[in-house]
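Next up is a structure, given as structure tokens.
Heads up, one of the protein chains got dropped from this complex, but the rest are sitting where they should.
So, chain A:
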Amino acid sequence: MSLAPAAHTPPAAVAHHDDAAASGIPNKKLFMWAFLASDCMFFGALISTHLIYRLHPPPGSPHPRDIFSIELTSFSTFILLMSSLLMAIAVNSIQKDQVRATRHNLLGTIFFGLIFLGCQVYEFRHFVHEKDLTLSNGIFGSTFYTLTGTHGCHVAIGVLWLILMYIRSFKPADPARPWLALAVAHFAIFLVAIIAGMAAVLGFVHAVEAHGLMGALVEFFNGNMVPFLVTLLALTGLAVFGRYTGPVDFGEPNAIDVESMGLYWHFVDIVWIVIFTAVYLMEYVP
């Protein structure tokens, strides 16, 4: 016992550095707050660039109101905000040592984040192909794509991080028990679910944009169901694989990991609210 490498000791003992916090704030949380302060300056510089160029649009610039599809963006904004709710519940669950509930809410957060990303991909494609707004054909396109694209990168990094945390929640308590192969299989199914789910969501969004809600439903039942069914199948597979019965090396001592990830996620959402207001909504102020 006395000379045990830390792998043998419970996680609370491994987190040696967190014990000593002179400020009472755990290291990881303090790190995240400081990083977010840095990220504030990052997005501040990008958003000001956009606003400065909106104040001085070069002649011949397209009007954003002719380009934006505010309904779609409002929908994805709503989805992103709801993902923050799920993230908050996930943090709450892990603090109560409810690993299963944490997992489910992480999964929900991931899916909502992906829907947001999917909407952004759809929006970019739509703007480029239908509205002729590219990165290079005007200053508005440059600032718009760079700003929203950078935010999208942040969301994507957040989603990757969430996926890793989700997989980590299956790591068994006994280090001798194999789990990495299972995790890889898990991840593969996960990718299928993501890709098919994205295709289903994007197809539906496109149909709504093109034919309205009723038309989209008609089209859905006429033959757009395949990606939807594949998603359902993959999710079922995920649920079967995910029924890991043994004890896992993940629980209340890891709450700070989930919490600092949550801080990042909420921050990215808050930035989106600022971007949504400053970039989109302000254009509709008469």
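Quick note on the criterion: a residue touches a chain if its C-beta (ideal position, glycine included) is under 8 Å from a C-beta of that chain, and two chains touch if they have at least 3 such contacts; residues count from 1.
The rule we apply is simple: contacts and distances are computed from a predicted model.
Engineer: What is the missing chain called in its UniProt entry, if the choices are "Carbohydrate ABC transporter substrate-binding protein (CUT1 family)", "Cobalt/nickel transport protein", "Cytochrome c oxidase subunit 1" or "High-affinity Fe2+/Pb2+ permease"?
Structural biologist: The missing chain's protein name, per its UniProt entry, is "Cytochrome c oxidase subunit 1".
Engineer: Residues of chain A in contact with the chain that isn't shown?
Structural biologist: Its contact residues with the unshown chain are 1-9, 13-17, 19-23, 25, 27, 30-31, 34-35, 37-39, 41-42, 44-46, 49, 52-53, 56-58, 61, 135-136, 138-139, 141-143, 145-146, 150, 160, 164, 168, 171, 175-176, 180.
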